[in-house]
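Shown next, in structure tokens, is the structure this report addresses.
A single protein chain has been omitted from the complex, and every remaining protein chain is retained in its original position.
Should a chain be cited, it is by its letter among A, B, C, D and E, assigned in written order, with residues numbered from 1 in that chain.
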Amino acid sequence: MKFVKDFRDRELAEKLLAAISREADTSRVYRFMEVCGSHTMAVSRFGLRSLLPKNIELVSGPGCPVCVTPQWEIDAIFEIASREDVTIVTFGDMIRVPGSRGESLQKLRADGADIRIVFSPLDTLKIAEETGKNTVFIGIGFETTAPTAAALAKTAKELGTANVFVAPFCKTVPEVMDVLLADETLEIDGFLCPGHVSVVTGLDIYKAVTAQKRSAVVTGFEPLDILSSVLEMVRQHNKGEYEVKNFYTRAVKNEGNLKAQALLKEVFYQADTDWRGLGRIPKSGLRFRDEYQSVDALAKFGIQETGVTDLKGCKCGDVLKGKMKPSACPMFDNGCTPQNPYGPCMVSSEGSCSAYYKYER
Amino acid sequence: MKFVKDFRDRELAEKLLAAISREADTSRVYRFMEVCGSHTMAVSRFGLRSLLPKNIELVSGPGCPVCVTPQWEIDAIFEIASREDVTIVTFGDMIRVPGSRGESLQKLRADGADIRIVFSPLDTLKIAEETGKNTVFIGIGFETTAPTAAALAKTAKELGTANVFVAPFCKTVPEVMDVLLADETLEIDGFLCPGHVSVVTGLDIYKAVTAQKRSAVVTGFEPLDILSSVLEMVRQHNKGEYEVKNFYTRAVKNEGNLKAQALLKEVFYQADTDWRGLGRIPKSGLRFRDEYQSVDALAKFGIQETGVTDLKGCKCGDVLKGKMKPSACPMFDNGCTPQNPYGPCMVSSEGSCSAYYKYER
Amino acid sequence: MCLGFPGKLIEMDDFKAVVDIDGTRREVSLMMLPDEVVLGDYVMVHAGFAIAKMDPDEAQKTLEALREFADLLDEEGQL
Amino acid sequence: MCLGFPGKLIEMDDFKAVVDIDGTRREVSLMMLPDEVVLGDYVMVHAGFAIAKMDPDEAQKTLEALREFADLLDEEGQL
Amino acid sequence: MKKIGLAEGGGGSATNKFIKELFISRLGNDASEKMPDAAHVETDGRTAFTTDGFVVRPEFFPGGNIGKLAVCGTVNDLAVSGAKAEYLSLGVIIPEGYEAERLEKIVDAIAETAKRAGVKIVCGDTKVVEKGAVDGLFINTAGIGRVVNDWTVFENIKDGDAVILTSDMARHGMSVLLARGELGFEGNIESDCAPLNKMLEALHEYDVHFCRDATRGGVAAVLNEIADGAKKGFLIHEADLPLRQDVGNLCEILGFDPLSVANEGLAVILVSASDASHVIEKLKNFEEGRNACVVGFVNGAGRVILETAVGGRRVVDMPAGELLPRIC
Partner (left out) sequence: MKKIGLAEGGGGSATNKFIKELFISRLGNDASEKMPDAAHVETDGRTAFTTDGFVVRPEFFPGGNIGKLAVCGTVNDLAVSGAKAEYLSLGVIIPEGYEAERLEKIVDAIAETAKRAGVKIVCGDTKVVEKGAVDGLFINTAGIGRVVNDWTVFENIKDGDAVILTSDMARHGMSVLLARGELGFEGNIESDCAPLNKMLEALHEYDVHFCRDATRGGVAAVLNEIADGAKKGFLIHEADLPLRQDVGNLCEILGFDPLSVANEGLAVILVSASDASHVIEKLKNFEEGRNACVVGFVNGAGRVILETAVGGRRVVDMPAGELLPRIC
């Protein structure tokens, strides 16, 4: 793929690794967080952790949407999915997420629920037309994906489609970063900032990071993107000078995608929402504005926020904050595996626990 | 089965056959018609034709309801069956009946039509409740079956069921017998009269037969019933004295079943109808009275009588009148077989042509 | 025209009954049956309806007539 | 968080386009794309939407910087 | 209530676990335990090979279930061909959402019947298909066995050969019809579904001219197939046909000819008339053969003729397809 292949060059990667080894101070530990689950996946998939010096730790952050969706939202989805007259439309990521009673969309489908996996939220429209049933798109994700859910809602509304609904469970990055930064026990030196979220948001949202003397590098998902960003963060820390950097200039503009930002603002407002493991975070979620009541699955199905009731024994909260490695959770590979996930971090293949299980165990 | 086994006694049968052989005048031919298709089936199934003397011919009459249903009624059924929102409920007899374009309920079902085979018309109610679709019972048959269709119509009406309909294609025996008797070319000496039709109608309907110096014996469907009736008819002819006889007294009362007769009168009126091969016969069909419009499939689906347009080349008309043996039809076993029936007499397994094909070819 | 079979009444209310045929059972409607019946009676069943009470005496009479006729033939030595 | 891929625009109207990825094609919505694009341009696709025009100059710059840096290392003999 | 999901069919660890726990633990043997691509077994000389698909609904019926049937059907096809049934394959197609417990019962029946028949299930395959793709379980079995004699040769059939039915007729078809419940009848008819191989193997000491099991299409289909293949005819005596009273009655009520109704534990055997009584005696030593009897003889004509209970004669034709209950 163009824009991809060049950024996987082994020779350059080796040189970056050599530079990192050379420049990293062996007397200290560098802890960098991949905010984005896709960064976590890329790190694992390319085996980058095995290449980095031992004193550079990459920890996974809150950027797997499936992982941070609270139990009550997941249970609400299952409740809707169990209705006879409903078709659920979802990304593949949601299929294996376990509910509080062990159910999942996969199991509900086996029980007869009508559940469709799509690549684009817009595919919902065609499915709704075909089935004639109430068709509910499960909107999860961050600023990258949220506009696509907004686009579906807006299109359905404009078309006057009566049977398309969107479950508004998208979340926003700046607010959760604020929470992480506000945690005094958080031992993170820098953030690999999510490349595609940044395509939409632009760079300003990371100022709070560098203000706290932590590095923030917006970057892509290829080995050279990640390794050069790690090197940059090592250097910033060695120098003690912190600055938001854009290492993904081929896609990310400083101001972000203004059209997508406008779409988000038009359709959603920022509401206090619950994050698995992180609790309720003010203004961190996207709920429908009143004008979009007619496509709001929460309104249609009378879903009530029941608050955070997390899974007993699951340490996702600590894992997401970078306080605990997945393998340190007592359930890891002991009642919680990708085949039979207990906590949501094990479900999404980019969830911290799943990625650890698959590639690092 | 009680009331059955005793009437299959081989020894008695042989004695009856011996008596028939002895009493039948070898210088003449006796031609008796089984009015009822079930008699035709019984004659074939027990191989009675092979046992009777050559000069006693049993010919099949108009008593196979599938056989005499005109093409337009069959096509109308197929038209209803092809509708998306319809479930057809039928006796198994109708499944293979070919339409004017080669279609059949069997083929329509293979194409996706919802077609259910039942033992009782009342089973329609349960199916209608389960599917919620417009559920149409195909009412074919004579006076034995017509009251069961009437009972369904009446029950559905009383229950206020909105999705149960009956196609009123039942016919009556006296009127068709009148037509046969009026045909001067008809060479039939006597009639084996339908046992179960007579259970409902009683015996009076056969007076016209004996008035014409033809015998009429109401009888059951076991070998001894049939053979003793043949013997009786031979004797009546030999004596030249004709009298309606009831050889099925274990089931048939002289006055018939008054309750069933009343039910028929309440629900249906006698309308001129078309008979395959016999043309339009005044007052020979049962159509719904106005009070039963709400369950009348003809009204519901706007079915128009299009008149008789019979199958080219099919000699069913002559076969039904006893003027032609099935094997004399040029299509018999030559484009028309039970596996691939062209005309309706080949479809019903009690149809004259089918019975001949299966057992006498 | 009309296949029928004689079934024995083994359960009954005002509107419907269950008939038994040597171990096989089916519900039948009584709404068309003109005769009084009791459990143990046989009815002719057609398309799920009892259409007549079967008369065992008449059956017996018919059979006896046939047998007498046969005996007569035997005596006459005509077989 | 957000898998994306760069696709080449090979068909286009005001609202949607078809992108090609080395022979595989998909329709994508353009309703969220802020940039002017022409056929042959590459866009970043996420969940069926073009979310950004890919900038080949920037990609080139990034790569050149990396290569220069590597050459520098070589020259320094630090590898 | 555990249900089978698509993951069990995806070909990864869930599939392997599912197959090991649900199938291999019940059916396992040396050849199958390591789940090789193909089992390697010992054969010698001529080998019989057959397959059948099983789609019966309902899956459970009096006298058996689809699993028992799947073993019997293939074992019997091997046995009637004159072979000693030895190894079976097992292919199962399972709809997403199928109850695990139900599947276990069926696999238990497979294991039990295979044991009773003395055959090993050495290879298998499971596929889980999307909910809605299928309304229940489908099973395929194939079987191989050592040919002892070839009982499939039409040319061996001689005029005068006795026609033996090893069991009474029509029980399977009528049992399943009752179990379907659609026509509103209830009864006590059990399917005759049984492995016939042990019994038929005992006949290799006799000169069996031909043998075939009378499954779909019943005895009528088998006799017509033979008549067609061997250019021979049959005279069969209705009075001698083994038929349970309730089975015969139900056939009559619905307008079926019991000769055309399916069996799953009935073989038609042709032997010389002089061997017939010995063969019958041998058959009667087995539970499955206790109703065995001679029902007629081969003759030169090309048709199957039935002498009826009252002495008349009629043709027994090849059944035309689906059996349809009649009312008129």
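The rule is simple: a residue touches a chain if its C-beta (ideal position, glycine included) is under 8 Å from a C-beta of that chain, and two chains touch if they have at least 3 such contacts.
These numbers were taken from a predicted model, which means no experiment stands behind them.
Put simply, the missing chain touches A, B, D, E once the whole complex is considered. Residue in contact with the omitted chain (choice from A:123, A:187 or A:305): A:123.
Touching the chain that is not shown, out of E:93, E:203 or E:241: E:93 (per the contact rule at the top). Only one of E:23, E:61 or E:138 touches the chain withheld from this view, namely E:138.
Contact with the undisplayed chain is limited, among A:202, A:220 or A:338, to A:338. The chain not shown here touches chain B at positions 106-107, 109-112, 339. Take chain A: the residues that touch the chain left off the picture are 1, 4, 8, 10, 13-14, 37-38, 41, 44-51, 64-66, 91-93, 95-96, 106, 116-120, 123, 140-141, 145, 223, 338-339, 348-350, 357-361.
Even with one chain removed from view, chain D keeps its contact list with that chain: residues 1-3, 5, 21-27, 46-48.
As a working rule, only the chains that are shown with their structure count from here on.
Path length between chain B and chain E in the touching-chain graph (shortest route): 1. Farthest chain from chain A, judged by C-alpha centroids: C. Closest to the protein's overall CA centre, chain by chain, comes E. Across the assembly, the mean Cα position most removed from that of chain D is the one of C. Centre-to-centre spacing of chain A and chain C amounts to 78 Å, using the average Cα coordinate of each chain. Those residues of chain D in touch with two or more other chains do not exist in this structure. This structure has the following touching chain pairs: A-D, A-E, B-C, B-E, C-E.
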